[in-house]
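I'd like to ask some things about the structure below.
Only a single protein chain was left out; the remaining protein chains are all shown in position.
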Amino acid sequence: MAVRVGILGATGAVGQRLIQLLEPHPDFDIAALTASESSAGKSYREAAKWRADSPIPANVADITVGPTEPDAVPSDVDLLFSSLPSSVGAAVEPDFCEAGYVVSSNSSNARMAEDVPLVIPEVNADHIDLLEVQRDDRGWDGALVKNPNCSTITFVPTLAALAEFGLEKVHVATLQAVSGAGYDGVTSMEIIDNAIPHIGSEEEKLETESKKLLGEFDGASLQQNDVAVAASCNRIPTIDGHLENVWLEAADELTPEDAAKALEAYPSVDLPSSPDPLIHVFEDLERPQPRLDRNLGGGMAVSVGGIRESTFGLQYNCLAHNTIRGAAGASVLNGELLLENGYL
Amino acid sequence: MAVRVGILGATGAVGQRLIQLLEPHPDFDIAALTASESSAGKSYREAAKWRADSPIPANVADITVGPTEPDAVPSDVDLLFSSLPSSVGAAVEPDFCEAGYVVSSNSSNARMAEDVPLVIPEVNADHIDLLEVQRDDRGWDGALVKNPNCSTITFVPTLAALAEFGLEKVHVATLQAVSGAGYDGVTSMEIIDNAIPHIGSEEEKLETESKKLLGEFDGASLQQNDVAVAASCNRIPTIDGHLENVWLEAADELTPEDAAKALEAYPSVDLPSSPDPLIHVFEDLERPQPRLDRNLGGGMAVSVGGIRESTFGLQYNCLAHNTIRGAAGASVLNGELLLENGYL
Amino acid sequence: MAVRVGILGATGAVGQRLIQLLEPHPDFDIAALTASESSAGKSYREAAKWRADSPIPANVADITVGPTEPDAVPSDVDLLFSSLPSSVGAAVEPDFCEAGYVVSSNSSNARMAEDVPLVIPEVNADHIDLLEVQRDDRGWDGALVKNPNCSTITFVPTLAALAEFGLEKVHVATLQAVSGAGYDGVTSMEIIDNAIPHIGSEEEKLETESKKLLGEFDGASLQQNDVAVAASCNRIPTIDGHLENVWLEAADELTPEDAAKALEAYPSVDLPSSPDPLIHVFEDLERPQPRLDRNLGGGMAVSVGGIRESTFGLQYNCLAHNTIRGAAGASVLNGELLLENGYL
Partner (left out) sequence: MAVRVGILGATGAVGQRLIQLLEPHPDFDIAALTASESSAGKSYREAAKWRADSPIPANVADITVGPTEPDAVPSDVDLLFSSLPSSVGAAVEPDFCEAGYVVSSNSSNARMAEDVPLVIPEVNADHIDLLEVQRDDRGWDGALVKNPNCSTITFVPTLAALAEFGLEKVHVATLQAVSGAGYDGVTSMEIIDNAIPHIGSEEEKLETESKKLLGEFDGASLQQNDVAVAASCNRIPTIDGHLENVWLEAADELTPEDAAKALEAYPSVDLPSSPDPLIHVFEDLERPQPRLDRNLGGGMAVSVGGIRESTFGLQYNCLAHNTIRGAAGASVLNGELLLENGYL
């Protein structure tokens, strides 16, 4: 029997992706949608400016959008996906958890909080049990799990696959798609025939979230990984798909051949949204490319190419679909992990 | 009295930029244009598919294009600018030098040859006197000077400005404009809503040319700089202007404030095409941007922004116009240096 | 039992789309691939520079590409899809037909020949029987059927749906995607931050092919429709999807409401690739848009919006996917019609 789920912040760009992914989902039924006050009371069709490249699902279009408050969500809804702006998420997500809802959130607030699991199931599924610490700490019936930033999700699975060689220093430069800033985040005047360096606060996310994701959880507390990451983030004129250049200095000898083998062998997990293979390795040095490769594995795969010796250590490029693997799909996958592990 | 100059490979993208820059030049008069066999004998108007964003200069349009052979260039032409494909450049540039012509070349062949000066006048003007070694070695009346690759030119002036702090390790990721590949180099199907990692052979150029440019010339031989550079080069959908992310680990302490001061203080040279200031430093972290900043200093300036502490050393972004400062303008500036130093 | 089919010109952009559409097709099995001399003898994987946004199908990758000659195609192949350059098509398609092959061709040659059916099955399926005249005329065992140009296919179904009101004058301006020019047809330097008016020979195709498609076939000869069309064709920086502005002056009164009803009611045909509905009508005046709507009906639908009164008659916008509905899918659909009508 399908779990009834809701979406907090359902009208935004990630909210629309969540609807595209959840509507055909085998285990989840969309039963509640919330948005800001100005949208509450309208049908979703009226409230959302639907801009996805497939028509709005008919059964979703007629749902009445509620305000983003615990009282407004039916109590038989078990799981909420949150794509709220981070300031709103910080204000209201704890209320939902306190009211007993389990929240799988893409919002950037609270990602680094000590008792909040930050999870990519193929990388650190075991961190989900940090929820027991969280419930003890906070006295919640509900729970709050986070997925990382889209640019973090793109390169961390590749680091996880290579962790056996001893991660020491990582440099990463990102070429990020405009959808990562939300529908209205980047104007056309800003980006056509242009690129914007230094995306605000994005670099810090790559540098800190990666340490937490690759950390060790012993059942009681989380020990962060001590890999040192230096990031430089750029916005470019692509719609979807973040491309990243990575340099890795490892403790052990790490040849391009060994790296390719470890990346190809890195396993997916047995959840509906985890693709098999998780990581596609290209021999073609000019791949992966955003428009050609972002939809691999239904947008949930990570692709890697250009693996080669560098002046310092190893060098490669990686790519993932930022609003699927990097946002909406990441939250759905965490929802599947919550279901699998008995948190619903 | 103006020097009579010619352009080898005048119909290509860099050739057209050379015409735009040379036509109003105070010291140079365009007196000869060469191209491939199929164009020889035609007027430049007929031979070139002129695609610049200003009309073709009237006096240039009527020049008859000659074949790219020393005999076809009038002997009262003193200086040749070469924007030949590198395989053609390798084959014919020595013939022109042997025939007594001084060649300022943008072609990538022979840049790393021991007796060929590779010059950015603001960085290593003194290397020009390697031409005396060259003439001795080769018995030429003419001479061959090279400017570096467009992506090298963008970041090397910033390294030169910071060299006093002791350059040790440099990581550089480039976001390069399509014009860098020539007019037909990148198809629209390849690059719209896309990015292409790992531009073939470009990374090696940044890694090797930078060592030569920053090297010491003692009047007899050139000692390369031992800075270690690791590059990752990407093509993005911009027309002109290469943006680069740089991480620098220096021997001495190097704060962002010290770096900004050194960059702003770095001098231009007293030649017509050298802009003053050479380096524009932006406080705005989101600058420089290709479309907004590529035309600073008439396209001959380098701009720098986002100077900040990094996980490892210092981090900043830099930008230059790839077909002006990075190609045609670089060759013209070297021509001016040749004139100033008595090589014409 | 599936029909064995081949593709003439299998390595180009339309050839690759044909493979994407034919590989999962219920009635057709890919059994032969041809290309130019330089590719013959190679596996398809080696011969094609595969650039589609899904991986090359495994069973197709290993097929050995043959030369584009009748002798090189196995005789048990019944149907050939041709995406040859028009000059090549003009030279070799008749040879294949004479050798007994039925050819469904996207090439522009011979489209206006009197005994060659030019067919969009939802518009003029009955024209297919012009093949009997063709076989009588030419003594062929095979047959040659053509689909129209991609920009013609976009607007002719809308005219067919409104034909009952009496078509008199049509003005059409097109905004065409770069894929319509083939993979290398438009360079990035030509089209980024730009648009190109007057696509060579495209305007004439819209003006003439539409008359033939909307003509009457009485079983013996084809009487062209006398609608007068004036076209203006532009290339813009989109990957796929041709958008067209249409003004229609009809003989009878034609309100926007009547037009919308007639367009929505216009039927698809009972063939696997014909979508239902064929025509999507948007109330939103700002639709259809290439990126959002090109994939409706698996890329085989036509969409219409902005239906409104004009200073002269009626005005609306329409859109179709140019390499699916407008090229590869059009040929596949004609192949289905040939099968249905007993020509295989």
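A, B and C label the chains in the order they appear, each numbered from 1.
Heads up, the rule we're going with is that a residue touches a chain if its C-beta (ideal position, glycine included) is under 8 Å from a C-beta of that chain, and two chains touch if they have at least 3 such contacts.
Remember, predicted model here, so these are calculated numbers, not experimental data.
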Which residue, C:P26, C:G139 or C:P197, contacts the hidden chain when the whole complex is considered? C:P197
Sole touch to the unshown chain from C:S36, C:Q224, C:N295 or C:S310: residue C:S310
Take the complete complex as the reference. Which residues in chain C touch the chain that isn't displayed? 169, 171, 173, 175, 192-198, 200, 207, 228-230, 232, 234, 236-239, 243, 245, 247, 285-292, 305-306, 310-312, 315, 317
Residues of chain A in contact with the chain not shown: 13, 51, 178-179, 183-193, 237-239
Suppose we count only contacts with the excluded chain; which residues of chain B make the list? 51-55, 192-193, 239, 291-293, 295-296
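Methods note: only the chains that are shown with their structure count from here on.
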I'd like the most central chain, judged by C-alpha centroids against the all-protein C-alpha centroid. A
Turning chain A onto chain C by a C-alpha fit takes a rotation, in degrees to the nearest 5, of 180
Here the gap between chain A and chain C, centre to centre from mean Cα coordinates and rounded to Å, is 40
Dist(centroid_CA(chain B), centroid_CA(chain C)) in Å evaluates to 47
Which positions in chain C touch two or more other chains at once? 51, 192-193, 239
